[in-house]
Every structure is written in C-alpha cells, then in structure tokens.
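Heads up, one of the protein chains got dropped from this complex, but the rest are sitting where they should.
A and B label the chains in the order they appear, each numbered from 1.
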Amino acid sequence: MTDHKTETPKIGVYICHCGGNISDTIDVKRVAATLAEYPNVEISREYPFMCSDAGQKMVIEDIQAGRNNRVVIAACSPMLHELTFRKTLERADLNPYLYEHVNIREQASWVHKADHEGATDKAIRLARAGVEKILRQDELESIQVDATKHVLVIGGGPAGMKAALDSAGRGLRVTLVEKSDRLGGHLHDLDTVYPSGLKASKILGRLLNKIKATPLITVALNTTVTGWEGFVGNFSATLSDQSVLKAGAVILSTGYDHVIPADGEYEYGKDPRVTTLPQLIEHMKSHAGQPLVWHGKAIKSMAFIHCVGSRQKEGVHAPQADGKVNDYCSRVCCTAALHTINAIQEIQPELNIYDCYRDIRTYGRGHEEIYTKASKNGVVFLRFNEDAPPEIKSASVVVKDVLTWNQEVEVPADLVVLVTGIKQGAVDELVSMMKLPVSADRFLQEAHPKLRPVEVANNGFYLAGNCQAPMDLVESAAAAGAASSKIAALLSKDYIPLDPYVARVDADKCTGCEACLTECSYTGAIFQNPTTRKAEVNAALCKGCGACVAVCEPRALDLAGWSIDQMEAMVDAMAAEV
Amino acid sequence: MDITASTEAGSKKILLITTIASSYTGANTVGQARAQYAPNTYILRVPDPVMFPESFYLRTFEKGFGGIVIMSSGSDCPYEGAYPRLSARVGRVYQLMREKGIATNRLKLTTVCTVCKHAFLKEIDDMQTVVRGIAA
Partner (left out) sequence: MSIQLDPTFLPDLAKYGAGDISACFHCGNCTAVCNLSEEGASFPRKMIRFAQLGAKSELIGASEPWLCYACGECSTTCPRQAEPAEFMASLRRWQIAQLDPTGMGKLWFKVPAFALLVTMALMGVFGTLMVSIHGSKVFPQWVFGGTAAYETIHHVGMVVGALLVALLAASFGLLVKRSGILPLLKGRKPWSAFKWLAAEMVTMKRHGDCEISADGVVPIAKPAHKDHRLVHLAMMWGFIGLGVATTLDFLFIFFLGFEVFYPARVIGTIAGAVMLWGVSAAIWRRIADPKSGTRHTNFADAWVLAFLWILAVTGFWLEVVVTLKAHHVVHDWVLILHAAMAMEFVLLFGMTKMAHVLVRPFMLLKYKLERTPMETVD
C-alpha cells in the first residue's frame, strides 16, 4: 500500500441520496456544497446510491486520480455499509481505516421528516464531524495472530459431542474433555426426548458411534481443565493429567445441574409422595411400560407443580447458595413435564393428572402439540400466583386457582411431582480461570443475544448448550452447530485478523503513573514495562473498552480509531454554526 | 414528542453518547420505525462511554451543548467491569458540575438496548424538557 502518512490529508466527502430516503428530507445538494467549503475537504459530491457499483467506482476513481486520500460517506447506518466501503478503499489501494461512515438516514432523514431545514443542518454538522474524525485518523492495521487449528471442547454432553463432530467435520482437530467417565451427560437420564419422541439411548448411541469413527476427535474422559493461558488462536490449556494442550478456540459445553428443591419446599424430603420431575423420569425409565407405583402404592391421581426453583422471587423463595434467587425461567421444564405426562397417559389413560402452573411455556416447534395432547387427554390445568403456592395436604394438593377466580381447589394426589428448573453447572473454576463473563442468572454470557449469540465477548470462546441458558436438546444441538461454524470461519486461515480498536500508548507522554493498570479488567492486556516503567498494551488481550484511556492524565493512552482528540473534534463540529 | 425544538430560538443541542453493542443499534431501530424526534440531537458512537474522562463532559457543555445523555448497554455491556467504572465516573462529573454551577440534570446516565425504542425516545423527550429550561 502507498504510504499516506506523509501526505497532506485530502478528504473526499460523498453524500448519498439513498433513492429519496435521504434526499426527500435532507437538501443533499446544500450539504455537499457546504462541505465543499470545509477545511481539508478536496471534493464533495452527492450521488443517488453510493453503495451501487457506480457509486463505489466514483470513490475509487477519485482516490486513484489523487483527488483525495481520506473518505467520508454520509449515507445509511455504518452497520449496513461500513464494511462495503472499507473494501472499496482497499480496492483503491488505500488503507481501509481512513474511512468514516456518517449516518444521516436512520438517525437524521428518517427521524426528522417534518423538519427539512433542521435535518439538513444536522446532516451538515454530522458530515463535518466525520471529516474532523477522519482527519485525525491514523492508518490502522488489523492485528494478526496465529491460528492454531485445534478446538478444545469442554463438556461431553450432547452439545459437546455435536460441537466436536461439527468442528471435526470441517477438518479441525478436536479434543473433547469430559470430567466424568462417560460421554453423554444428562442424555443418559432420559427415556424419550421431545418433540420427536425418539429414545434418548438411540440418539446417544448414534453420537458415540460417529465420534468413535472420527479420527480427528480425541476424547479425554475423567479429565478437567486446570490451567489456562494465551489468547485467541493461541490458547494453551493444562489438563488434569498435567498435559498441555494448544488450541485456537474453545467451545464451552459444560451443561447444567437440576435445581434441588429447598428443604421442606412443598414438603420435599419430608413427604415421600413428593418427588421431582428428573426423579420421576428416572423411575419411569427403569420401570418402562409399567403402571406407576410409588413406595408400593399404585398411583390413581397425581399433581405436577411447575416453576420449582425457577422464576423465584426474593422474599418468597429460599435463596440459592450465592444468596440470590433463581429469577429466570428455566423454560424447558414445562414441555418436559407435559411430555412426561403424555408418556404416563399412554400407559395409564385413566390416571387423573392435575397440572399446577404459573405460566405454561411450550415455546418450541412441536411443543404446543404436546400441550394440546395433554389438554385433550383430560389433564386438568390449575394456575397459581407466585405469592400463593399450592399447599401439600395429606392426600391432596390445595391450589388457589387463578382460573377459578382464586377459589381454593383441592386436587387428590397420591404423587406430587415438582417440576424443577435448570441451573448453571459447576463452572466457577473455569469462569475465574478464563475470565468468562457471567450473567446475573449465573449462566455464561454471549457477546450479544441477537448479533453474536454463541460467541463470548472474549475472543476465541464459544458457547454451546445449557451453560449459556436453559435449552432443550434441539436448541443445544443448534448452538453447538453455530459455535462450530463460527470457529471454522475463525480458524480458516493461518492467522486471525483482529479489529485494531485497542488501546495504545504514546511512550513519550507516559509518565508511568500506573493509574491505567488498576483500571483494566483483563489480565495481561495492559502492563508496566519493568525496565522503562511505561505502560504497554498486549493488543491480542485488550478488548478495546477504553477504561484505561479515561484515567490517563497526560493523554498518553488512546483507543485506536476512537481517540479522545477525535471525539472532541467531532463534538466541536457538531456544536459549530452551519 | 416535541419535534420542533430545534426551530425554537435559542434551543440547545443534545449529545447522545451511544454504544456500538447496544444503544447505537437502538437509535437505528427508532429510525427504522420512523419515529420522530427533534434534530437538535447528535449521536456519538463509541465502543464504550467508559473511555471518556470527566473533562470530556465539562468541555462538551462549554462548547454549547445543553444536555448529554449517556446511553450505555447496562447489563448487556460486553466489557467486564466497565459499567460500574462508568457509573462512578459520572458521579464524579456530577460533583464537578455542581462545583461549576452546571445543573446536574443536564447529564444523564441511562441504558438503552438495541430494540428499546420507547426508552430512547423518552430519554430524548426528558432531556428536551431540561434543555428548554436552560434556554428560557
């Protein structure tokens, strides 16, 4: 690439009409004309569609003709086309970071339709701010780190097994680490799985056979991860057998634990008629096809109570080990309970079943049919409020039923099944070792629920299954597949490009005051050079939040691409008169 | 929603500091819904507002901005420990504002998610009221 550092900044400004999306409200000609007069702006144009081939070609020609060496395009949201135009600059042999995308559509023309004058003034100021920012932009280079083509999958339940298979299917070596002595996790506990009704053992058998037949997968049973170092593309894990494993990325598929009801909650542990859904499923699995007999008594009538250990309320429910209640919905338990109810009724259609719920959540494909089947089979649903839970009596359950105008309804019950929720498994050690973000409900947190649903904000970490949130088998498999594809893309080349938006130190200005060191949440991201006493940044570990920048008195620290100078100049441009 | 604020004589500008992860997308969502608000509002996009030193806010007021709304990602924040630090910093900015005689309601720290249309509009509405008060 040509070195533009020594060149005088010559900025090209392009105002997009976006059909009429922008130009119907904003006077694009006036914006372009005003910008043309602005310092450092060499050319200023407006065009119907900047993102079209012709629009991009215009930019390339201007750059190649030497008319400009930095570009500002005022158009739609950068989320739509920032990357498009970065590639345009690359094609014109210009550093792609010498480009600023100004949003005058979603945040101007579309929201100020009634005020053409005001919107036009705003667009002028925003474009000027873009000019000021790009004027102060350095030629950033994306950070490149080596990519070790090896995936570490932690947790050998169905999600981990699927993640391992999918990663290996894309040609990556995989080590599947499982702390117990067998693969399969909770799949071993189930009889049939919804919505397909397939035998869990059959699914498990298929997964195991495939793993055995895949030479790229190494399974390490009775193994845990005890030490962790490195960064994306270059992790090194110490396993419990003291071996060290190099991995480019890691998939966390550590699974879940069932919530155990609090002591005495719904008489659990005191009354032998009270059990939990997982225990009932286990019982049914070991007595396949037989009518329900509990403690020697043939069951004629039974009650299910939902939301035990889920959707808890402070002050109403006993807190968990960490002092907080489980206020989240475990969401898979409703369908699991109804699926079990249907299985019971297939054997004993005459058994009376009462389902006491707070809300029924049969959200997935094929789940509603499970509810409908139970309902048509005569299961009586009773709804209670969180502050009036059902009462366990000697031969019945008394429910203050919302559906019956809060009247008390007494349902006979030889067996009471507590539909318990799902909680995070034992991942505390991994969390502190890997510095994983944990959400308020103790599950591992993705970078963004919609835009990056299986990625952790920490580069190179991916989530599959119940360690992230309660999921059923279908969702776990989908998450495992998604995580594997993400990793396949990440490790597809020999190096991994990272956004250059990380902190950097101007050694000349750094006084070695150490204020930044305590401000950083990421171990090793910023550190003090022992000889020069000045701060240094490990670009691979820095997440680019900028926390250190704010406390740097001499302004030696800056976030590349988002410097305080740039931001202040933008504010000035926004404040200035048109 | 008062969409004529900018045309009122002497009405001041509002700076909306938004995050890439959350509130910037939230502002786009408002646009996609064609909800209307006044153009005296300027959106600044950053990875995380925690990067701004106290001086940045005071300087922005000096440059003539009537109000600043920091639209953070709140619990959606992808950066570890950033929100408590930001919150503490804003506390210090309030202290400095009081010392300089700047009304503290001109700066607000709030949370706007990627689809929080109503929250976004409400924050602007509230700050417009504050800003009108300064102009009067």
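As a convention for this text, contacts are C-beta pairs under 8 Å (C-beta built on N, C-alpha and C of every residue); 3 or more make two chains touch, one makes a residue touch a chain.
The model shown is predicted, which means the values in this text are computed figures rather than measured ones.
Trainee: Need the list of shown chains touched by the one chain that isn't shown.
Mentor: Hidden chain, whole complex, touched shown chains: A.
Trainee: I'm checking contacts with the chain that's been left out. Which of A:381, A:462, A:501 or A:562 qualifies?
Mentor: Here the residue in touch with the unshown chain is A:381.
Trainee: For the full complex, which residue in A:154, A:409 or A:444 touches the chain that was left out?
Mentor: Residue touching the chain left out of view: A:409.
Trainee: Contact with the hidden chain only, please: which chain A residues?
Mentor: For chain A, the residues touching the absent chain are 301, 352, 360, 372, 375-381, 383, 398, 401, 403-405, 407-412.
Everything below uses one rule, namely that only the chains that are shown with their structure count from here on.
Trainee: At what distance in angstrom does the C-alpha mean of chain B lie from that of chain A?
Mentor: 26
Trainee: Which bits of chain A are touching chain B when the two form their complex?
Mentor: Within the complex, chain A contacts chain B at residues 77-79, 103, 105-108, 110-115, 117-119, 121-122, 125-126, 129, 435, 437, 439-440, 447-451, 457, 501, 519, 521-522, 543-547, 549-552, 559, 562, 564, 567-568, 570-572, 574-575.
Trainee: Where on chain B is chain A touching in the complex?
Mentor: My answer: residues 3-4, 6-7, 13, 15, 21, 24-25, 27-28, 30-32, 34-48, 50-54, 56, 59-60, 63-65, 75-76, 78-82, 85, 89, 114.
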